[in-house]
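The other protein chains are all here in position, but one chain of the complex has been omitted.
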Amino acid sequence: MRAFSLLAKIKKGRYVVTDPKHVSHKANSTPRFLRELLRLWRDASFRPLIMQGTVVLIIVMLAIWVISNTMHNLEHRGISTGFDFLSQEAGFGIIQSLVEYDESHSYGRTFVVGMLNTLLVSGLGIFFATILGFLVGIARLSSNWLLARLASVFIETFRNIPLLLQILFWYFSVLAALPHPRQSYALWDSIFLNLRGLFLHKPIIEQGLLPVMVSVLVAIGLTLLFRLKNRMRRLDTGKPIPGASLWMTALLLGIPAVVWGLSGATLTLDTPVLKGFNFRGGIAIIPELGALLLALTIYTAAFIAEVVRAGIESVQKGQKEAAASLGLKPGKVLSLVVIPQAMRVIIPPLTNQYLNLAKNSSLATAIGYPDLVSVFAGTTLNQTGQAVEVIAMTMAVYLTISLTVSLLMNTYNKRMALIER
Amino acid sequence: MACQSTASDSNNNYIKGANLMDELLDRSAIKDSIKKDEQAEVDIQHESGIDQSTLIEISGLNKWYGQFHVLRDINLNVSKGEKIVICGPSGSGKSTLIRCINCLEEHQEGSIVVDGTRLTNDLKNIETIRREVGMVFQQFNLFPHLTILENCTLAPIWVRKQSRKDAEKVAMEYLERVRIPDQANKYPGQLSGGQQQRVAIARSLCMNPEVMLFDEPTSALDPEMIKEVLDVMIELAQEGMTMLCVTHEMGFARTVADRVIFMDEGQIIEQAPPEAFFSNPRSDRTRKFLGQVLNH
Partner (left out) sequence: MMNHELKMIPAREPPVMAVGVLAWIRNNLFASTLSIVATLLIVYGLFLSIPPLVQWALVDATWFGADSNACNREGACWAFVTARLDQFIYGFYPAEHQWRPNLFFAQLAVLVLWLSLKWTPGKQWVLGYSLLLMPFVSWFLLYGDLPGLEKVETHQWGGLMLTLLLALCGMIASLPFGVLLALGRRSNMPVIRSLCTAYIELWRGVPLITVLFMASVMLPLFVPEEVVFDKLLRALIGIILFQSAYMAEVVRGGLQAIPKGQFEAFNSLGLSYWQGMIMIILPQAMRLVIPGVVNTFIALFKDTSLVLVIGLFDLLAIIQAGLNDPAWLGNSVEGYLFAGFVFWIFCYGMSKYSQRLEQQLHQGR
């Protein structure tokens, strides 16, 4: 306040010298304006507006500065802008693609290929890491001391070593030490493991096989329906349908078997065959995918194991004792009391681990697995030089995945919280 | 009217409370008593023999939490040196009322004037009022990372701009008056609830306030500690401090209060000097409430 009035005084003095007529007007208006501003600044409902306005103004100015710099720099370096490059021919090969792809396809296609590869490795990684993580987490709580120790050594080792190091280790030290294709490790002459990857049979779906697959789905559906029915009956009358599990097995296996027999379809397998220096045919899991998958699975499993352990431990001992004292068998105590409560604690951090895994799959670029970052933010960026567009698109993909999942998680958490009350 | 309150309000609880109150209470009884209430105000002005200069002037105060009308047309004048006890069932808006006075809660209609300063949007006024109004909370709200002495000197140093030495001298005086000078260098966590609440009173007094607001100061205390806190409050009252006190301690009200106010459903139902209030309550609702509070 003092500073403001001082300012006004100084101004007044200067104007007296130059233009007395102008001064009287200026001298009166400036302090009034400042006083008004000060009044607004002290007003509880205006100060937030002023502050927010200032922040927005600063950000907008910063953005304008950055954009004009970027435009200037791009022009200077002769880099074009816009998304036209997506339809240009890419001209480079990709070692693994889930959709048809070769050098003549466009950069847009490389984006799709990379994205699908990222989704593939994330999906597989989540699947395996969940299984391994739950196993290790439960082993960590085992009453067997050796097993619990072993599990905790596993957890402490793998979560305290950088993932990138683990990926490099599996890729350069372990998988690179495998024998050449001619000396492959073979299992029953149908699964081959060597330097070039893991080779599996690939089932070929023929016309006749289609009804069989449909029947498998139908059988699964019917079994679930039967189970539900059995459960309802059990809750209604207190007695299950006699021989329920036998019925279910019969349904599950019988229907597909009968359909297969009737349709007379034969299952053909595309067998990997050694030709020249490598195997042809079948499903090939390239070592890049293998190493990435191994590292992601083990690293994330170590974290998931901790999540699982914390979840199970979060269920109070009293809950188990109360359930047992009601006469529930140990199996029922677990499935009806402990697990439902533990899952409520486990699921949010578990989802977080899944997201981490998906984001971590971007480390693929270090060993050349063609994921989104490697193919698109790597090769495509280098060839086109359009850094802004390429990196924005790459980030957008991950951001979409993350935000979608956290949105779902928030809904889930809200529902859980409501039920709790 | 917007308060610069950094704490967020939990509206839902109040709305829930509202529905509950509607079901529980018989509204007609309250409406009957409102007319009588206006008369009561006039009576009191005549009866009380204290200094007539008004310190707090609340008129036409209305406040809503979302759709829920928590405070309804509150008119209340507090004279200098007056001690007022506010009671009423939970959810009746009594805490909200005193929290409006130092702008912990914002109100939507009406005016509050404290010691000549009108509570407006002007942050300067809010600051002035908060300096003049001390508050003691149900949960003590001492700062657990500061020692007792630091708790007491914080605001004098940073708000009143006193020197550390002066602030500490004043703080020790007040700590002596609440009878815990020997605990000055301990942390709040090391003290019992009663001691903590006495520190909280001393902390407010260190700002040398004109008015003290007490928001259920003994409700979170174990029974054996209530007395030590009440003793301090009684002493304070005898020294002539202006006090607004939300409490269920009817014994305290009888001894100290110049005026007892009964609130329900966001309204002032009845106000009277303690003798009249306890011996001859005018509304049914007050009678019922007193029956519940006194007979247990």
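The letters A and B name the chains in turn, as written, and every chain counts its residues from 1.
One rule holds in what follows: a residue touches a chain if its C-beta (ideal position, glycine included) is under 8 Å from a C-beta of that chain, and two chains touch if they have at least 3 such contacts.
These figures come from a predicted structure and were not determined experimentally.
Put simply, the hidden chain is in touch with A, B once you look at the whole complex.
Within the complete assembly, A:L363 is the residue of A:V212, A:A284, A:V345 or A:L363 that touches the hidden chain.
Residue A:L164 is the one among A:L34, A:L120, A:L141 or A:L164 that touches the chain missing from this view. When the whole complex is considered, the residue among B:L97, B:A155, B:L175 or B:A202 that touches the unshown chain is B:A155.
Only one residue from A:L37, A:L224 or A:L399 touches the chain missing from this view: A:L399. Annotation for chain B: contacts to the undisplayed chain at residues 4-8, 102-104, 127, 130-131, 133-135, 137, 139-145, 154-155, 158-159, 203-204, 207. Hidden from this view is one chain, which touches chain A at 48, 51-52, 55-56, 59, 66, 69-70, 72-74, 76, 142-147, 150, 156-157, 160-166, 168-169, 172-173, 176, 359-360, 362-363, 365-366, 373, 377, 381, 387-388, 391, 394-395, 398-399, 401-403, 406.
The rule is short, and it goes like this: only the chains that are shown with their structure count from here on.
Mean C-alpha position of chain A lies 53 Å from that of chain B. Residues of chain B touching chain A in their complex: 2-4, 121-124, 126.
By the touch criterion stated above, chain A contacts chain B in their complex at residues 39, 42-47.
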